[in-house]
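Dropping a structure here in C-alpha cells format, bear with me for questions.
Entry: subunit A
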Amino acid sequence: MLGTRMFGLLGSALLMCAIAAPAGAAPEGTMTWGVHVTLVSRWLDPAEAEGLITPFMVYYAIHDALVKPMPAGANTPSLAESWSASKDGLTYEFVLRKGVKFHNGDPITAEDVKFSFDRYKGAAAKLLKDRVREVQIVDPGRVRIHLKEPWPDFMTFYGTSATGAAWIVPKKYVEKVGDDGFKKAPIGAGPYKVVSFTPGVELVMEAFDGYWRKTPSVKRLVFRSMPEETTRAAALKKGDVDIAYLLTGPVADDIRKTPGFKLVGAKPPGVFWIDLPDQWDPKSPWHDSRVRQAARHAIDRNAINQAETLGFSLPTGSVIPRSFEFALAFEPPAFDPGKAKKLLAEAGYPNGFDAGDFYPFPPYDSMGEALAGYLQAVGIRTKIRTMERASFLTAWRERKLKGLIVGITGASGNAATRLEAYVSKGGIYTAGVIPEVEDLFQRQARELDRAKREITVRQIQQILHDRAMQIPIYELAFLWGVGPRVEEAGVDQIKGFAYSGPYEDLRLKRQP
Partner candidate 1 sequence: MKRFIVKRLGYAVLSLLLLSLTIFLLVRLTGDPSVLLVEPGASKEDLAAIRVQLGLDRPIWVQYGQFMSSLARGDLGHSFYYRTPVLELYLSRLPHSLMLAVAAMAFSLLVGIPSGIIAAVRVNRWWDSAGKIFALLGLSLPSFWVGLVMILFFSVYLGWLPSSGSGTALHVVMPAFALGWYFAAAHMRLTRSAMLEVLGSEYVKLARLKGLPEALVIGKHAFKNALIPVLTLAGINLVIMVNVAVVVETVFAWPGVGRLLFEGISFRDFPVVQATVLIGGAMIVIVNFFVDVLYAVIDPRIRYER
Partner candidate 2 sequence: MTALLEVSGLSTQYVGARGTRVTRAVDDVSFTLETGKTLGIVGESGSGKTTLALTLMRLLPPGARIASGSMRFEGEELLDKSDAEMRAIRGKRMAMILQDPMASLNPLFTVGDQIAETLRAHEGMPRRGAWTRARELLASVNIAAPERRVSEYPHELSGGMRQRVVGAIAIACGPRLLIADEPTTSLDVTIQAQYLKLLRDIQREHGLAMIFITHNLGIVARMCDHVAVMYAGRLVEAGPVRTIFDAPAHPYTRALIESIPRFGDTTTRLTAIDGQPPDPAALPPGCAFHPRCPLVIERCRAEAPPETRVAAQHRARCWLAAEAPVRLTKR
C-alpha cells in the first residue's frame, strides 16, 4: 500500500466534529456586500480562475474544491474526505467524501474531478498540464493524480487558491449547457446556489441546505458592484449594504468613528515594495547598496500606514508576506532620515541626486505621492509619473519603466513561488540576477525535504535583505466596513483570504 501520510485523515477528523454540531435553524435574512470590483461572468466558472484572489470571493460561495484553504489550514480536505501523497512524491490520492451532491442533486464522482481538471484553462494551467502525467479514476469515490517528476509545490498550486483546478463542476450539466450556458446558470457544490446574475452589476445567491459541511445560517447573499469608494461607504451607513470592501484613508476613518459600525482589516498575501531596476546598471546611484539602504531608512512606514490604511497594514522588511510558507520575517528598517542622509553622503551624494521617474502603483496614487515626499526629504529627488493601470502593468512587465516602481502582487502560493517572479532568471519582473541567489533557487526547486527546502529559501531572503535589493513598505491590509446587522463577518478566518469566508459560517444578528 502506498505510504500514506496521515495528514489527510487528521484534517478530516477535525471537521467531523464540526458536522456533529447541531444543525443550525433554517437559514434566514439577507447579507449584502458593496463590492469594489466589477463582477464578471468569468468568476462563476472555476476553470477560468485568473491568478488573483478576487474570483475566489465567488468560488467559495457557489463552488467547492477537493482541498482548499479553510480556517483549519491551507490544504483542508473538503470534497475529498482525505488525501495522501506517495513517498516518492509522484502520486497524490484523494478519497471523495460520501453522499456529497451538486446543487442540482447530481452526486459528485471521480469523473467530475477528472473533467474539472482537464477543462481547467485558468492560471498556471500550462504548468499543471505539463507536470501532471495522468488523472486516474480508481473508482467513483477515489482519484489518483500522477506527476511526471516530483513537484514539492504540487499541493501549493492544486490545493490552494493559486489555481481553480481542484474546484469541481458537474460534468453532465456542463456538457449539456456548454461553457456560456454554464456561466449564465452555474451549478456548483458550494454552500450557496446562484439565483440571479447581472454581469458587472449584481450576483444574488441563496443557501443550499444540502451543503455537506453545514447548513448556512444566512439565507440570501447579494454581491453588488460599486466602483466608487464613497458610494460604498455611504451605502454601508445607509444600510443598503452590510459589508463594504476596500475602504481607504479618510473614508475608512469615518466608518471606524461611526457608532455601530466596525472597520476590519483582512491580510491577503500582498506586500507593497519599491522595485529598483536601475540597480543593475553600474552607472546608476542605485547600484551602490548604501544608497538603497538610505532609501529604506528614508520612509516613515508607520505614517503612511496610518494615512492609507489606518494602521491595519503591517510594516515589513521583506518582500515576502510573513504568512507564507518558508517566509523569513524581517523587521521594517527604522525611519531615520539622518542615517539615510549619512549613508547618501558616504555613497558620495551629500546633497542627494535626481533619481528620475517615480511610478506609483495605480490606483494608489496618494501613497506614491507620500513615498516620493519622504525620499525627496532626504535628497532623493524624483518626478512622479502616474500611469493608467493597464498600461502600467504592461510597461512594468516589459521592463520599459526606469527609476522607482511601486509594486505589489496578491497571488497566493509560498515564498518560493513569489520569489520566482522577482529574483529568479525566468521571472517576469526580474531585472537582474545574483548568481548565488539563482543557484540557491534552482536547488530549492528540486528539494523534496520540506525542512531542507525551507533553509535554502530562507537563505535567498537573507541575501536579498542584506543587499537591500528592494525597499519593502508594508503588507497591505484590505479594509472593509462592517454594518450593525452583521454578527460574524468572516474576516481573516481563512488565512491569506481577503474576503468574507467561509460563507456558511457567516451570521447575522438575531433581529430583537
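FYI, a residue touches a chain if its C-beta (ideal position, glycine included) is under 8 Å from a C-beta of that chain, and two chains touch if they have at least 3 such contacts; residues count from 1.
Candidates were picked such that all candidates are chains of the complex that A comes from, given by their letters.
Since this is a predicted model, take the numbers as computed values, not measurements.
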Subunit A in this complex - touching candidate among 1 or 2: 1
In the complex, subunit A residues that touch candidate 1: 34, 38, 40-42, 45, 48, 50-52, 123-124, 126, 180, 183-184, 198-202, 224-228, 230-231, 234-235, 237-238, 240, 388-391, 393-394, 397, 409, 411, 417, 420-421, 426, 428-429
